[in-house]
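In this view, the complex is presented without one of its protein chains, the others remaining in place.
In this document, chain identifiers A, B and C correspond to the written order of the chains, with residue numbering beginning at 1 in each.
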Amino acid sequence: MTDSNAKPDPALLKVAVVGASGYSGEELCALLDRHPSAEVTAVFSRQYQGKTIGEVMPRFSGLKIASLVFTEADPATVAACDAGIVFLALPHGVAAEYAIAILKAGKVVIDLSADFRLREAALYADYYGGDHPAPELLREAIYAIPELSREAVRRSPLIACAGCYPTSIQLPLIPLFRAGLLDSSGIVASSASGVSGAGRKAAVDYLYAECNESMRAYGLPRHRHLSEVEQQLSQAAGHKVAITFIPHLAPMNRGIHTTIVATPVAGKSAADLKKALLAAYADEPFVRIRDQAPDTKHVSGTNFCDIALYDEPRTGRVVILSVIDNLVKGAAGQAVQCFNIRAELPETAGLL
Amino acid sequence: MTDSNAKPDPALLKVAVVGASGYSGEELCALLDRHPSAEVTAVFSRQYQGKTIGEVMPRFSGLKIASLVFTEADPATVAACDAGIVFLALPHGVAAEYAIAILKAGKVVIDLSADFRLREAALYADYYGGDHPAPELLREAIYAIPELSREAVRRSPLIACAGCYPTSIQLPLIPLFRAGLLDSSGIVASSASGVSGAGRKAAVDYLYAECNESMRAYGLPRHRHLSEVEQQLSQAAGHKVAITFIPHLAPMNRGIHTTIVATPVAGKSAADLKKALLAAYADEPFVRIRDQAPDTKHVSGTNFCDIALYDEPRTGRVVILSVIDNLVKGAAGQAVQCFNIRAELPETAGLL
Amino acid sequence: MTDSNAKPDPALLKVAVVGASGYSGEELCALLDRHPSAEVTAVFSRQYQGKTIGEVMPRFSGLKIASLVFTEADPATVAACDAGIVFLALPHGVAAEYAIAILKAGKVVIDLSADFRLREAALYADYYGGDHPAPELLREAIYAIPELSREAVRRSPLIACAGCYPTSIQLPLIPLFRAGLLDSSGIVASSASGVSGAGRKAAVDYLYAECNESMRAYGLPRHRHLSEVEQQLSQAAGHKVAITFIPHLAPMNRGIHTTIVATPVAGKSAADLKKALLAAYADEPFVRIRDQAPDTKHVSGTNFCDIALYDEPRTGRVVILSVIDNLVKGAAGQAVQCFNIRAELPETAGLL
Partner (left out) sequence: MTDSNAKPDPALLKVAVVGASGYSGEELCALLDRHPSAEVTAVFSRQYQGKTIGEVMPRFSGLKIASLVFTEADPATVAACDAGIVFLALPHGVAAEYAIAILKAGKVVIDLSADFRLREAALYADYYGGDHPAPELLREAIYAIPELSREAVRRSPLIACAGCYPTSIQLPLIPLFRAGLLDSSGIVASSASGVSGAGRKAAVDYLYAECNESMRAYGLPRHRHLSEVEQQLSQAAGHKVAITFIPHLAPMNRGIHTTIVATPVAGKSAADLKKALLAAYADEPFVRIRDQAPDTKHVSGTNFCDIALYDEPRTGRVVILSVIDNLVKGAAGQAVQCFNIRAELPETAGLL
């Protein structure tokens, strides 16, 4: 998949991270620290300005990245840094103003937030509330799950990494829609996420004693991630697709388990669908089609997505299971994978 | 619901437990120990014969029940005990031979296993493997979820308590089917259970380090509990109902969370369905219809089932969430509730 | 222990709770709801004024207590309520002003906070910071672990329930000190607590993803609970006792496990110490002297304290292990036990 003769542009190997103190940002720093080619030249934070990464995040003490000092995170300063690629690990609504400045400075943005995932500002307003902060950039941005949009990632200066739930839903479904194998009606995706998905913010709902020995759905009737999922499924299907999506919070730190129920189009079988998945991912290093039910623990700390598909002749439907680590393939790992592609490095660099 | 003038039959207040050392049996002993009217007169176990409950299960030390000595669990001995009601907390396939002997002795059986939940021996063989050990009793047995079959429980000598997953699925669905409000096609039930549901048996799959930080589906494509669910839904609907059911193992001790996606029949709305649930359970002490997403921790250690229903106008479907404690409402609590009914006690005795 | 001829004073059976929304307060409400004699006549809260308990705490929906409405929690209103005993489940520093008003109104206070556990205001200032809010009440208050100070509890209008860690440390050590069996030097108590011990407050440190898969000491070098432990051990020993106490946070909701290393006085053996513990607790319903290492899960949800003692001939020391549920024997259960004593009810009422 990667042209091994390509020579990485040295400018693109210098990277900066804005918002390193959340769970995704921390995971991103960990991945970049042991990346063989990337050099983190700057980290930005409003809260931790002047402190080193090692002081703020004790687990990084002793690593190369530990001595980096957080710089004040204002857009102009970020845009002026010497990195060629800037990762934004910020809350939605905040990333956009940085992106504008960084793009103007001719740098590449890899955004982990939701700000540039939707093509329509109206859809953003509907799901996220308020006007989109930079609607003019929406059509420029690339929605990125590398396995599904590698070529676009290779060329784009504004890479909007897919959300965690959406990654776990689209990796199994998009190839089936593209191959015309899936009935677009009646699709149900029920997902369970580890609590790190809620971010590192002080809130009673995410206290240990509220989440341990607890399983609950949330975000009903319409979780924000539904917007990007339906946008992308519709694009792949060639027509409007509406699905039912129910996210749950499970008592674990990491991992997303998604269970999808869907129906093959008339004349197609579960075996046809499985064959299509095997074909789509035959050469992909991070997607594993399984014969057994996947387990989040088998992908925890990795950039893998494991997928299995079961026939259900009793109902004529199929059950598709997929698992990822929400902080890796669902966030920081996906971002590094995009970085590898954009910088013309081997796609698995620092990720296996 | 309970005739407060009825006088409990004293013979029925003496109870025995066969198989107290599993998780359901242990929970049953705990509930019976603090029950205001039940008297546990005998406990039976092959493994622990001659030991006291307090020795075998340290948490019971100091309770009334602690000094009871396990008697050898052979069917004849059990049948000859002085209890009027015998609880069977045994694996499927084992309960039947006890039931035969106990029923012959004129006592009542409350069975927590799967042995008498199915009406057809062929269905049992299909889902559980092997011939049913006592097919002649299948039509005599009563499938028991008290809220849905109270009158039958009141009269039957062979009460087959519903399974854990099936309880969480039927409590929301059966009233809707009975009211003719539910389209029987396209129903999906995705459930997550705490690990105690797998029983207290030494197996690598259920080790702490295999289940913690893990979420996985299992039992696909056809979990055993599907047989009783479809049997009962079909009966309520008046025609054959086939659903998709996917059980998952979640990293918690207790609790089942079930997420159901279904479609109202033409002309009926989510509001109609919610109204029907509210009406069905208005006077039920153990079913709570919620306005917010239920949480397994709110029913943990209780006999409650919490249910919420969400409209999904985008797809024309509804999302129904229900939670129970798998060891209480899904097993031992349901059994005690049946006992209360059968012994003409207040139905909530020992359960609130 | 309880004079079964005593007739409870009906006024004392009416109780009120101030601060029901924390974990201890919630547990207290649960225990009082199923208490056979207590009647909760009022609950007070600043935050939830006007709402019912059932609305604020979904798990209570459907219970007797659910329909109680939170009243504004100002001291005068609380003092004027019709309860004879008022439980204070408030943070330290806040309870005192309520206690003053309630005592003036001639009612009994059972305080779960730290405000009245220390005899000296200076010690309070040293460990808790700031002047004690009601130093004149300190000598009137009774430090309460019922097994160790039952008679005082029976008569006192101001009952200061011991803290969670201190209960787990004193139950094994006080009888040994009283019997003159323990060398007061070199005592080490290392405890691990479930996260509910940190309270229901929004703080990053207690988020699920910060506590899960984590074990850490905290409160070093001098946790607040050390003050009451040393005060009480010194009193029992008849001379100043200083110990080393290290609390840890363990990834569980409930439970305290305390491991104590100590040395018998010259001429005394581990067997002598065990005999003394067995004698001290022979008639106590809530303390169980074990032959095996105790496990927090065996006391979870109960008012038991389990204790084991091991000889270590290699070093001449003994290892003492004790476990409690921090929210029950370490807080709400202990408070109800005090209530039972003070109201002249059977001491186990509502607790077994």
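Criterion: contacts are C-beta pairs under 8 Å (C-beta built on N, C-alpha and C of every residue); 3 or more make two chains touch, one makes a residue touch a chain.
As the structure is a computational prediction, the values presented were derived from the model and not from experiment.
Asker: Using the document's definition of touch, tell me which of A:8, A:93, A:135 or A:285 contacts the absent chain.
Answerer: From the options A:8, A:93, A:135 or A:285, the contact with the absent chain belongs to A:285.
Asker: Return the single residue from A:117, A:297 or A:342 that touches the missing chain.
Answerer: Checking the options A:117, A:297 or A:342, the one contacting the hidden chain is A:297.
Asker: Considering the entire assembly, which residues of subunit B contact the chain that has been omitted?
Answerer: Residues of subunit B in touch with the missing chain: 23, 194-196, 200-204, 206-213, 251-253.
Asker: By the contact definition given up top, give the residues of subunit C that touch the hidden chain.
Answerer: 186, 188, 190, 192, 194, 210, 212-218, 220-222, 242-244, 246, 248, 250-255, 257, 259, 261, 293-297, 300, 310-312, 314-315, 317, 319, 321, 323
Asker: Please give every residue of subunit A in contact with the chain that is not shown.
Answerer: 34, 58-59, 61-64, 213, 285-286, 288, 290, 292, 294-295, 297-299, 301-302, 304, 306, 352
To be clear about the criterion, only the chains that are shown with their structure count from here on.
Asker: Going by average Cα coordinates, which chain is farthest removed from subunit B?
Answerer: Chain A.
Asker: Fit subunit A to subunit C on CA atoms, both being copies of the same sequence, and give the resulting rotation angle in degrees, nearest 5.
Answerer: The superposition gives an angle of 180 degrees.
Asker: By C-alpha centroid distance to the whole-protein centroid, which chain wins?
Answerer: So the chain sitting closest to the middle is B.
Asker: Can you check how far apart subunit B and subunit C are, centre to centre, with Cα atoms defining each centre and the answer in Å?
Answerer: Computed value for the inter-centroid distance: 36 Å.
Asker: Quick one: which residues in subunit A touch 2 or more of the other chains?
Answerer: 194, 210, 212-213, 251-253 - these are the residues of subunit A that touch more than one other chain.
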